[in-house]
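Input: a single structure, listed below in structure tokens.
Left out: one protein chain. Kept in place: all the others.
After this line comes chain A, so read on.
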Amino acid sequence: MTVYAALLRAALAGQAGYRASFALELLGSVLVIGLDFVEVYAVLTQVPELEGLGLAEVALVFALASTGFSLADLVIGQTDRVTDHVRRGTFDVLLLRPLSTLGQLAAADVQLRRLGRLGTALAVLVIALSQVEVDWTPARVGLLVLTPLSGAVIFGSLFVAAGAVSFWLLDGREVGNALTYGSGYLAQWPTGVLGPVLGRFFTFVVPAAFTGYLPALALLGRDDPTGLPGWLPWASPLAALAAAAAAALLWRTGIRHYVGAGG
């Protein structure tokens, strides 16, 4: 752990020489999520409810999913750099050290501006929680704490999977970004708005619904209008584990396809 901390410090020291304005970068990061929220706000002032949820409740869905996503983006969003490492052959260097490749990638390319997004997501979460009615029980408190973490694992798995794709497709970055940022965007909405097919896809194939919508239902004590069982929201950690296992397998397989660059 101390090794990765040292790598992290080194990365930040290295970036310091290039950073034009950290404040500006941070602002940009806040704006991205801010605009996403404006969209939620705008829709919910036009229609009173989405899938039976009002503005404050949809904001809770939004905040839970965004917190998980921002955490994942901060820790492992750097996998979008895999394409460059593969193209230039610099992935070699990561493989030559007695460390995990993902750990090195996370530490070496860390982007602190992503803290802006995480901070904003947490702020929306606090505000949303103050506006909704929750019958707090120890289990619900536990779920509230666990949700951003399992959300981060689920989105982190998507980031890793998207990075792994670069080992096969050199032009895979756009596909990868569509998968990660696309899922992150959709997860901010009640899953039902996606329609039956896409809704099930983003629940059982890409488990995005487990990061915001389903935990929000459990906190609010509501049933899913599309008929998903009431215990399902409580299975978020399991969904996270399954996603992580699948991503790890994909990553390992991807590394074995790494061919490097000549020289």
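Rule of thumb we're sticking to: a residue touches a chain if its C-beta (ideal position, glycine included) is under 8 Å from a C-beta of that chain, and two chains touch if they have at least 3 such contacts; residues count from 1.
Please note the rule applied: contacts and distances are computed from a predicted model.
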item: Hidden subunit of the complex - UniProt protein name among "Exporter of polyketide antibiotics", "Efflux ABC transporter, ATP-binding protein", "Molybdopterin dehydrogenase" or "Sarcosine oxidase, gamma subunit family"; value: "Efflux ABC transporter, ATP-binding protein"
item: Sole contact to the chain not displayed, among A:A13, A:V126 or A:V145; value: A:A13
item: Chain not shown: contacting residue from A:V126, A:V145 or A:V259; value: A:V259
item: Listed residues A:A56, A:L99, A:L179 or A:A248, member touching the removed chain; value: A:L99
item: Hidden partner chain, residues of chain A it touches; value: 2-3, 6-7, 10, 13-15, 17-18, 89-90, 92-93, 95-100, 256, 258-260, 262-263
